[in-house]
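Dumping the structure here so I can ask a few things about it.
Left out: one protein chain. Kept in place: all the others.
Then we have chain A:
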């Protein structure tokens, strides 16, 4: 198996892969990036929290003007945290429904000149894939 690295530090490639977040120790606000102080309550101490792999789709768009068209989405994770990532396994806007449940999946987003694979994450519809079959997502292999 080739060496793998997450595309962003807040993706952990453990078993199973999942997201982590910096959490403000005073107010609990979550941040995927490093913060100097909490933008909500101004405290300066943070801890690391693991986030849920399942959530609810909040927004999406089918990006047409791109080398490889893809679907972007905003997902509200169960138990807290809102994340942006590609929506996988969905071909048509009509397949996206209000309150749609999704689950995290990973795929290879690129390989560097030393053979290291960059692993990205996206979200797939839970409770059975929507109709259509064919997938236009990036990668799709776990």
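Keep this in mind: contacts are C-beta pairs under 8 Å (C-beta built on N, C-alpha and C of every residue); 3 or more make two chains touch, one makes a residue touch a chain; residues count from 1.
Just so we're on the same page, contacts and distances are computed from a predicted model.
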Undepicted complex member, UniProt protein name, chosen from "Fe-S cluster assembly protein SufD", "propanoyl-CoA C-acyltransferase", "Phenol hydroxylase" or "Multiple sugar transport system permease protein": "propanoyl-CoA C-acyltransferase"
Absent-chain interface as seen on chain A, which is shown: 5-10, 29-34, 39-40, 57-68, 70, 72-74, 76, 80-86, 93, 96-99, 109-110, 112-114, 116, 118, 120-122, 138
